[in-house]
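Heads up, one of the protein chains got dropped from this complex, but the rest are sitting where they should.
And now, chain A:
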Amino acid sequence: MRKAIQKRMEAKKYVWEGAIPLQIHLHESQVTTLPPPPPALILAPRIGYLPLLVPLIKPHFSSTLPPGVDTIWFEYRGLPLKWYIPTGVLFDLLCAEPERPWNITVHFRGYPGNVLIPCDGEDSVKWSFINSLKEAAYIINGNCKNVMNMSQSDQLELWHSVMNGRVPVRLYVWSISEDFDDWEDLSQVDSWEKISYINRPIEIHKEGKCFTLHDAMKSLLPEFFSDESLSDSKLARVDFEDAQKIPSEDVSSNKVVEDQGQNAYEHREACCISSSAEIKLIRIQGIEPKLEIPFSWLVNNLLNPDHFLHICVCVKVPQ
């Protein structure tokens, strides 16, 4: 027992101490001195957020910045980085072949307000984090009790219970349509349109068999498991797609579909995409776990401080 706890503490330690070496370049439009300043080299915590690094970065560049008000944002090869996504998740998602150090660019002007929601520094990050924490607490605990005012022992109790069997998950799915041999050959993510974001709790069904990462992925992305047996009871969870069978003329008088399992089966048959669609990569905290891994291990060891499991997936879809 002690060994198990020790192992868990080790895993948590690795997660919390995980860091990404960053090489941060000032965007050329904001360089006012010759020679241009060298990039800032910073070890960024995986579980942290880019705006929190600003106190380390700004002094490095302040002597070369043009005068005016700073509106700080980051970008990787032209793609503005969403500041409320943990640094490690951004790295896992956008760097298919991990780049060390990770070369990103910082801007102090020209905030792309049509793409990024505003960030006023540390307070915005704090607010976003607390909202996520509350959302996770709601998923695990089932109500909106004020998490922040709970006593410490109550908080511990909260996080260690998975009462409803619901696990907070944020899934980031990068879709590609090309074949490739090496990750390096893949074209860059040049737009957030290529990444779909699914914020949906995973429901763990404790039905004797161990609930694995494979089962979890099947529940979120069933369309990529088309070759599997569809009579699996775990697929019986009815989703939006199932309701498409209901004719649109007189919805209000339709009875609820009695045999949900049957409906799910029929619909999966109808809408399964070809078997050339597949999941290419799953990354959590920089790790690529095997699909057979028990999902509970991931939940116990790889959560972010906001108590969400952030999962990055790369899928190949037919053109």
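We take it that contacts are C-beta pairs under 8 Å (C-beta built on N, C-alpha and C of every residue); 3 or more make two chains touch, one makes a residue touch a chain; residues count from 1.
FYI, contacts and distances are computed from a predicted model.
Colleague: Which one, "SKP1 component dimerisation domain-containing protein", "Prolactin receptor", "Chloride channel protein" or "Ubiquitin-like-conjugating enzyme ATG10", is the UniProt name for the chain you do not see?
Modeller: Looking only at the record, the undisplayed chain corresponds to "Ubiquitin-like-conjugating enzyme ATG10".
Colleague: With the missing chain put back, one of A:D92, A:E135 or A:D306 would touch it. Which one?
Modeller: A:E135
Colleague: Considering the complete complex, identify which of A:Q6, A:S62, A:S177 or A:N199 is in touch with the unshown chain.
Modeller: A:N199
Colleague: Suppose we count only contacts with the excluded chain; which residues of chain A make the list?
Modeller: Here the touching residues of chain A are 82, 113-118, 131, 134-135, 138-139, 144, 146, 168, 192-193, 196-201, 238-244, 246, 248, 250-252, 254, 256.
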